[in-house]
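One chain of protein is taken out of this complex; the other chains stay put.
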């Protein structure tokens, strides 16, 4: 393990999340100023050529067309797994078995059994694991958590989550991979894990669900038209212990681009947030004269850590990619043995189980306990 | 029946909705300028004294402590029924039997059988009936309907409704009537009928439901604490034919004062609306260059009828009470044999049935067909 | 003077503001429930026929084609003057001289000398006068005033006003009356009086100004094109004692329909308001932990008088026309010798003087003291 110098990083996959990890590993030291600069040691892609080209672009020292060589590289201390979900389990387990820490994109796996195996490998290895649930890293959502814990809205009794985008909204676009059952259930897992990660952090795990899924376009254009196999819409009523709520998901919602709308209702107030305005939270506190009560829009700023590490003035706006830099810092903290704000494989399993319970609930048209 | 002059109005009840009816009957002729001024003939309240006082305030000629005298008054052509829900059926049926038109506040009745009896009386009498679903009268929601019918958002495939207020949000307030089962199910019927009226008008009737209800405060302060019997929160997943959706209701939602948030998703766009900003609708149309697409906030104005009857300049804002004036005008149209935009007892029954199906679904923890 | 029964009302003019006065006189008693119902005695229009027809529509007993007969009618106690601005002075003075109270639409007159004469007549008569500055009647703006007076934002040090509509925004529309100098200066007086009325109430009178006016369309379509004589845009920097600020006016602002945006900055906070969302105010109070500070959106409700006289639930929305009902109630208060929230002819003169100082400042390209 590298000491006295930066951690050695290996990156598998260079799609969007791969690039995002690379940017985060590049930025974490200059942004935070309190950690050794990670060394970008090894990059793996599906071919040696592509790996070589991406290593140049992203600033990695070595490149391989075979991810197993990266996993075995003694200079690599932590492996970023950013490949398609179906590959997560094999890669993460191999990395853990080789004694590496693992930063894996969400969800853990397509099958619950694979996710369980990943957790097993993590427990056996004792290494740090982290899932890429970056929305929980936003200073805005962190402040929501802090407010809830400080009792600002009293006891939470109800929650609502919506997650909507419109990349599947065009019913005239050709049948594609996201409409094949091999890609998963549809909105249920594709989107569901994100609200679940926020719910997990803000309130706790889901205990009971009833789900309904819908296909806005039962067929999509192909030769002769092709039956869609996934559900672009999913609605779930939930219980999370004594807290009731709903999770509404729609990836065919025209006009929604990155909406993750959260409402948390408590005995003394309400919190609201929308990822499309990711630097704002809203809070209503049922205190003081009624004539003065209202939803307060808090713009994140230097008093909402770690915003201050990015910009020294409030209200200037973090971006989506900055969340990954914060995530990288949390992983470095955890590796250093400090408390960290992360969803590791152990917490991640609760999210995967909830998704699979929802799928079963839809199939059986009945309430299912998680 | 009055001819050549204004219709004779009878008003039973002078609580908020009674006052609102009286204001509407006062304002409908000067506002619209195309109808004979209704004559405020007869007002009934629970005592002769109260009736007398209110008749003076609201401008009615006669006053009775017994509503049956009003119903029998030959000068009365139409009866406004604005008493508590439990009295609607008896009064409406008596008025219809006496040959009067009836404008009755929603919901029709507390028991489904009573509502069915009201419909029976209406059909037998041939008189005009109207339920006070005033939100459908808003030029904003009417424009949404017009846009949907014109295909602005293509084929509707999904809907979301939220209705939230906070009058039950204070768990430290004393146990009151709204927490007794005699008042109904709770949010399910107290709030549910409003989104259902909008859904009915915008999309059509609900066909299948699964409901979950919750009590944010299982007990409320009384001597020794008293168990709450109604559910201040209700969440319902729905099907309305091929359209899927959700109705989320919360009357203990701190900070929400008159929120009725609507989202209608279609194959070519999305509509959104919130009653707290009742003069605005939002539309996303998936047309033209992608770089220019976005939600457009339309402020209602003189081109959104009948806004122009109230104010000759756009964007100046109608109020809640104005909606009732529009409703009164629609009733006068219907009485005159013209097409009118109203939920009559026949359409109203569909709403009542949906509410009762939701209640059954919650009790049985299962999907229920309406 | 009528005693023991409602005040006798005379209405001159039945354009928008005439109708608005009529609706207010109709609604004031049932809405407030604490005043005798005004009697709609006499209506005057430019012809006897029109007067007759409008009297029927609006509910007036008598009709005249000559406003002088109305002014002399002994049954009339108060005269609503809602004719074009050029007629205000003659009518208001005649009514005052005849011992009537006067409710006159703003501005007072087109020439400052006429306004001064109106004030003279008012002082001589001792009757109640009121100018139709209805925006100051909004429970939202009243609450802003209350907050300022209670010190919620500390000492006011700066203000910004914007008033924008788009009825002159179409440069391809034919040359019309609003482009003729006979109509006034343009945005400067057409719009300027509204922000000035709010400024007057919230902060105090303007003491020094520098103005700039602009013509977005120097010519407008007519045979051969016609030179525009008024300025659709006006910007004014102001001092109101120690408070600095700006008033920006644009009646050719595409998309703005009824925008009157107000920002009031103080030593301990900021207030903001926009008439297009007339049921909301925003306040930032620099108190408590910085991490929790933000602009709070207060929806007007029953705790913001006299909202409660219109609707018994908060957040349901007043409309523009409701403001006129409140204004009518204030006038009745003042006539009854009670304290009232009104801009009378005496306060109105300050607004007229400010407008004329702005016009001079623009002509001279220099600061002008009011």
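Here the chain labels run A, B and C in written order, and each chain numbers its own residues starting at 1.
As a working rule, contacts are C-beta pairs under 8 Å (C-beta built on N, C-alpha and C of every residue); 3 or more make two chains touch, one makes a residue touch a chain.
Here the structure is a predicted model, which means the values were calculated and not measured.
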{"item": "Candidates C:235, C:275, C:302 or C:321 - the one touching the absent chain", "value": "C:235"}
{"item": "Hidden partner chain, touching residue among C:53, C:69, C:145 or C:160", "value": "C:160"}
{"item": "Hidden-chain contact residue, picked from the options A:78, A:299, A:331 or A:359", "value": "A:299"}
{"item": "Residue touching the undisplayed chain, where the options are A:12, A:94, A:187 or A:278", "value": "A:278"}
{"item": "Identified contact with the non-displayed chain, of A:12, A:41 or A:58", "value": "A:58"}
{"item": "Contacts of subunit C with the absent chain, listed as residue ranges", "value": "153, 157-158, 160, 162, 166, 169-171, 210, 212, 214, 216-217, 233, 235, 237, 244-246, 248, 250, 252-256, 265-270, 284, 286, 293-295, 365-367"}
{"item": "Touching residues (missing chain, whole complex) on subunit B", "value": "143, 147, 152, 283, 289-299, 301, 303-304"}
{"item": "Residues from subunit A at the interface with the omitted partner, ascending", "value": "16, 19, 22-23, 26-27, 29-31, 33, 37, 56-59, 165, 167, 256-259, 275-279, 299, 301, 310-322"}
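In this section, only the chains that are shown with their structure count from here on.
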{"item": "Chain whose average C-alpha position is farthest from subunit A's own", "value": "C"}
{"item": "Chain nearest the global centroid, as defined over all protein CA atoms shown", "value": "B"}
{"item": "Angle of the C-alpha superposing rotation, subunit B to subunit C, to the nearest 5 degrees", "value": "180"}
{"item": "CA centroid of subunit A to CA centroid of subunit B, Å", "value": "42"}
{"item": "Inter-chain centre distance, subunit B versus subunit C - centres from mean C-alpha coordinates, in Å", "value": "34"}
{"item": "Where subunit B touches two or more other chains at once, by residue number", "value": "256"}
